[in-house]
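Provided herewith is a single structure, encoded as structure tokens, for subsequent inquiry.
Just one protein chain is left out here, and the rest sit where they should.
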Amino acid sequence: MKKIINHPNSVVTELLIGMAKAHPDLKYTDELEVISRKVKSKKVGIVSGGGSGHEPAHAGYVGKGMLDAAVAGNVFSSPSPDRIIKGIEEANSGEGVLLVIKNYSGDIMNFEMAKDMAEMDDIRVESVVVKDDVAVPDSTYSTGRRGIAGTVFVHKIAGAKAEAGANLDQVKAAAEKAIANIRSMGMAMNSCTLPAVGKPGFVLGENEIEIGMGIHGEPGVERTSVKTAAETADILLSKVLADYDYSGSEVAVLINGLGATPLMELYILNNEVEKILTEKNIKVYKTFVGNYMTSLDMSGCSVTLMKLDEELKELLDAPCDTPALKVL
Amino acid sequence: MKKIINHPNSVVTELLIGMAKAHPDLKYTDELEVISRKVKSKKVGIVSGGGSGHEPAHAGYVGKGMLDAAVAGNVFSSPSPDRIIKGIEEANSGEGVLLVIKNYSGDIMNFEMAKDMAEMDDIRVESVVVKDDVAVPDSTYSTGRRGIAGTVFVHKIAGAKAEAGANLDQVKAAAEKAIANIRSMGMAMNSCTLPAVGKPGFVLGENEIEIGMGIHGEPGVERTSVKTAAETADILLSKVLADYDYSGSEVAVLINGLGATPLMELYILNNEVEKILTEKNIKVYKTFVGNYMTSLDMSGCSVTLMKLDEELKELLDAPCDTPALKVL
Amino acid sequence: MGFRLSSKDYVEYIKLAAAKIHENGDYVTALDAATGDGDHWSNINIGFEKLIEAIPVMETMSLFDEFKKIGMIMMSVIGGSSGVLYGSAYMGAAKVLKDKDVIENQDMCNIMEAMLNAIMQRGNAKPGFKTMIDCLYPAVECYKDCITKALSENETVVLVKKAAVEGAQSTAAMEAIRGRACYQANKGVGHLDPGAITMAYQIETLMDYIATKL
Partner (left out) sequence: MGFRLSSKDYVEYIKLAAAKIHENGDYVTALDAATGDGDHWSNINIGFEKLIEAIPVMETMSLFDEFKKIGMIMMSVIGGSSGVLYGSAYMGAAKVLKDKDVIENQDMCNIMEAMLNAIMQRGNAKPGFKTMIDCLYPAVECYKDCITKALSENETVVLVKKAAVEGAQSTAAMEAIRGRACYQANKGVGHLDPGAITMAYQIETLMDYIATKL
């Protein structure tokens, strides 16, 4: 395993300290592994988080117009309730706090436990659950769909709404609206290596790719041969478009890299995605291309669409200033 | 080779189109592979460029406060003079144009030929040459040091100076000042694969890394065993600090990923770099962490320092709005 | 007369359980690697390591405080799914022990039932979902059954242990509805659930320890 680290046990702490040093607007709370804004303002607080290994998520989205606090667990492991409570406290200015949770049972259990405990301390806490990954069948019975890169859009929308002075219910409603309109689908060309494990989670052959894998090294739904950028766009978008009706609408597009895929390839993919959307009479309103929700050193990508209405457009366009996403 | 591409011959064109589609402020000139600002303003124009494969460089730095045009060659190959002339024309608003060239003989010859030809068309053109890589010995006799990630700082400084309304000589002087104060040093953990070649430029063993490699897959100056983040910071900074006296000064730091290295590792490295600088009484004024000047899918990093005075601080802090670098 | 466990005794059990978990590292890691993310053993092992460190404090506590402490440590140290589940389990069990100085047979059954309920509630899960519940639930059912039938405590611990182990083994045939295995194309069918196995280690160790107190 080749990684620029000191010890597998200290990666989370060291990365967060390194981040706080690089971005002086951020405050790092040690032991509890919380990154929050140094300057608090009177508004609904937005807290997100989850396992580490998805950098810049989640700490990279802390800042004006997005999150107030991000809570980090160990690599690919949910943060514990005590950490989340600290995040809630950092984010709370008396107007209540919205938790943006990705749909993994570990995250849900830990965030809900923290919510229960924070409410005992009279902090009003609401939560939304992101489940944008169409690779996994939807179902009310099972845990159902995972939350992946679309979470970044939820941070943006909820953050903008909160920054605009909306109350907790309104912020939650905006986040729910975003979630309802977001779908994602991913593809991996190589798995990732957990620092503590030292070898990849799954191994792909020289010419194999994995469609619909998760962002924690979970294997996907189909293993196939290497595809062109055009075919990749088609495979990923077909799944997304089959799941939700985007026709005739305006969308935000997120072409997300999983950590080891160069921007060159993401932009080539964007070209193909845009072609298909145009063909299908779906109008691209705004596009984001980059490493937004990664999976350690996995190579591959995901494509996310968010259907927009006037409110979502306005919130998407609202200025934000975070290490990983800036809108001017 | 696993890459999200269609055909090795079309990667440059398709990536630039994909970029222009994602960033509506950018204009793409086909065949000549130039990305320029859609809206021109009356000011000194800044043009940079070079081989492709360094994304987001160079097209990602086109926008307010940085470049006016970026000219792309084939992967790792200098653009030809006719392309550069197009870049100069796009950037020229009558106030003259500054070329930011990286010190590779191919780039220098092509940019200088373009400069000669543009001057025949009565466009005033000046150029500066970035040579920040301390891995290569400096010498006036040989081609000397390569230009690597420090080039991004030169774009920022020259771009801010031009945006502030300075004339060509003043913009050139600011760029020269930046160049004189910038040093970089890199390390690779895996080489990169050129789309047209299909296999890595050099092969490193399971536990080997390469110190001081170039950003075109050129081998480095020393091959050694995998190092911790602390050791890596020490090795890279030692070379930088031995070459130029940064003691007691304020610096801008760029922790640059080469394409396949996750942000987690870059932030861990930043933590170590900051520790060493603080120890050596060098004050970090501003830090940038990310994939700024890559080498296709190479994994590894470089560390760049720029010594700052009041003018450089002001120019570094000046707002800019480009796809790959935004300062608010 | 039956067993009577003090908070000091429970600490003895914790030591034995820690050792049992510790020695099965590769096996449990492989189970979680097959259907999940491979960290279950290291999660739970580090939790028990921290419990061992806290023994000096725990020994002096009431059972109520001891169980709350165990819950807090598990919750904050283990992280992931199993941390919050064991945290909830021990917090739930603590309530049963309010004002008690010792754990007797009926108390132990109540503790395990409280743990089961807390885990099912926090995990929004039922028996048959291929989780640790599929070990704990049959163990609790068996325990209650033994008490109803007024079986001897010697017989009881043997039967409860058997129910737990068999319950854990039964997860191999199940389709996962909770936990990471539900993202696998085959829902983990054919693989044991790692959380059920480590739950079985703990119940097994506890029943064996109780047997030494009879």
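For reference, chains read A, B and C in written order, and residue numbers begin at 1 within each chain.
The criterion applied here is as follows: a contact is a pair of C-beta atoms (placed from the backbone, for glycine too) under 8 Å apart; a residue touches a chain by one contact, two chains touch by 3 or more.
Nothing here was measured: the structure is a model prediction, and the numbers come from that model.
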Left-out chain, listing which of the shown chains it touches: B
Omitted-chain contact residue, chosen from B:Ala173, B:Val221 or B:Ile276: B:Val221
Candidate in contact with the missing chain, chosen from B:Lys2, B:Arg37, B:Arg146 or B:Lys307: B:Arg146
Of B:Ser48, B:Ser77 or B:Thr287, the one touching the omitted chain in the full complex: B:Ser77
Contacts of subunit B with the absent chain, listed as residue ranges: 73-74, 76-83, 104-106, 108-110, 112-113, 136, 141-143, 146, 194, 196-197, 201, 214, 216-219, 221
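Everything below uses one rule, namely that only the chains that are shown with their structure count from here on.
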Chain contact graph, described as a line, ring, star, complete graph or other shape: line
Mean-CA-position distance for subunit C and subunit A (Å): 33
Centre-of-Cα separation between subunit B and subunit A, whole angstrom: 29
